[in-house]
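Worksheet: the structure to be examined is printed underneath.
A single protein chain has been omitted from the complex, and every remaining protein chain is retained in its original position.
Up next is chain A:
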Amino acid sequence: MLTYIVRRLLLMIPVALGITLAVFLLVRLIPGDPARAILGIHATPVLMAAVRARLGLDRGIGMQYLLYLRSLVQGDFGISYYYGQPVAQLVLGRMVPTLVLLLYSTIISLVIAIPAGILAATQQGRGADHVLRVVATAGLGLPSYWTGFILILLLSVTFHLFPIAGYGNTWGARLYNLFLPALTCALNVAPLVMRALRTSLGEALGAGFIDTARAKGLPARAVLLSHALRVAILPALHVLGLNIGFLVGNTVLVENVFAVPGLGQLMISSIGTRDYPTIQMVTLMFGIIVVLIYLITDLGQIMLDPRVRRSEIG
């Protein structure tokens, strides 16, 4: 087990390298000049050249990348052009809201998807199943920045149930404040999990072991929950794991809609200011988060499924 985890962690190194290269090149493709963003539109060319030289932007792009990698390896992630403070410190402060939002929306996704998937699978071909299919397709198709605004309009502005935006100082306030953003993210992911569960549960309910369970005299609830769902949940969780990247992408949009002070908001604002070190660090963090979550879901899969438990780790 430990060697498996170590092997997976080592595999993160090439992934992280790939991310740094891609992001390094992409940020430099954005039109605009960091020196201009720092100095404003009235800056003289001489001043601009001096700033560029100080930031190291006057060197060749290959050289810039190698210097960036060298400082990365030394644990130096650079100084933010805009905030003037170490990027690492800046990013760490923004990590918590994003991680909380991710976990929160994952939980809400499951809370929505599991009952809905059970209902759809047990009512297959009947009314509830058709309604859920339409709702799920809609949920999947609507962009989160749009559903976010609709939820704000409906639940915050009209009914005053939730705050429009913000984060909060206590954990209670944070969970309350983050409910709408988390729900917005969840509405995009829950349909995927629900549809996977509908399929896998439908299959499980027709399996031979269900006959065995019923022949024991188990009540219908026990047959459904401790036999069919126990097997069917595995592929559904797998689909959830596969879509974590999608969920992380969504948090970037949703953090901006709801003014959540997380990584996504930092990312968008630093793209606006051409704050290269910050953009690079935030993107690298997102990449690492996604890869770590994949690892966690794979480990979860191994824990929950005895059939892979022994073969996978070997």
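Assume contacts are C-beta pairs under 8 Å (C-beta built on N, C-alpha and C of every residue); 3 or more make two chains touch, one makes a residue touch a chain; residues count from 1.
Definition applied: contacts and distances are computed from a predicted model.
**Q** I want to check something: the complex is missing a chain, and I'd like its UniProt protein name from "Electron transfer flavoprotein subunit beta", "Formate dehydrogenase (Quinone-dependent) catalytic subunit", "ABC transporter ATP-binding protein" or "Transmembrane protein (Alph_Pro_TM)".
**A** Per the UniProt record, the undisplayed chain of the complex is "ABC transporter ATP-binding protein".
**Q** From the list A:Gly127, A:Gly172 or A:Gly217, pick the residue that touches the absent chain.
**A** Here the residue in touch with the unshown chain is A:Gly217.
**Q** In the full complex, which of A:Leu57, A:Leu234 or A:Ile268 touches the chain missing from this view?
**A** A:Leu234
**Q** Given the full complex, what residues of chain A touch the hidden partner chain?
**A** The list for chain A reads 207-209, 211-220, 222, 226-227, 230-231, 234, 304-307.
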